[in-house]
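All protein chains but one are shown at their positions in the complex.
For subunit A:
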Amino acid sequence: MAAELHVELVAADRSVWSGEANLVVARTTSGDIGVMPGHQPLLGVLESGPVTIRTSDGGTVVAAVHGGFISFADDKLSLLAEIAELADEIDVQRAERALERAKSDTDAASERRAEVRLRAVAVR
């Protein structure tokens, strides 16, 4: 059996998801990065974007992460984000409305947040 890595996805005010996984793909400031068990210790800055976690039981967990860090050592991976939501938790209609509103207000930050949410849902 392939080695596993333990993933902790934590937001500032709660622990969002934790479990075992085979692969984690996240977007850092210098490009997408995929982490598998046995990866070199890593500490990176995350871009806002969807994070894909392939769990060891064959499932896929997608989360929208708004800024934060990825840190990996000893087959333990932590994703730290100020705001993180699982794709299942995202209310698509609300995100779409937020996107519309942000576009009309030209609020770049919240437009980006809404876009990331929708992308995460699309990946799911």
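Just so it is clear, contacts are C-beta pairs under 8 Å (C-beta built on N, C-alpha and C of every residue); 3 or more make two chains touch, one makes a residue touch a chain; residues count from 1.
The rule we apply is simple: contacts and distances are computed from a predicted model.
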Task = Among "Chemotaxis protein CheC", "3-isopropylmalate dehydratase", "ATP synthase gamma chain" or "Cytochrome c oxidase subunit 2", find the name that the UniProt record gives to the complex chain excluded from display.
result = "ATP synthase gamma chain"
Inquiry  = For the chain not shown, which residue from A:73, A:92, A:109 or A:122 touches it across the whole complex?
reply    = A:73
Remark   = Touch rule applied to subunit A and the missing chain gives residues 8, 10-15, 28-30, 33, 40-45, 68-71, 73-74, 78, 80, 82
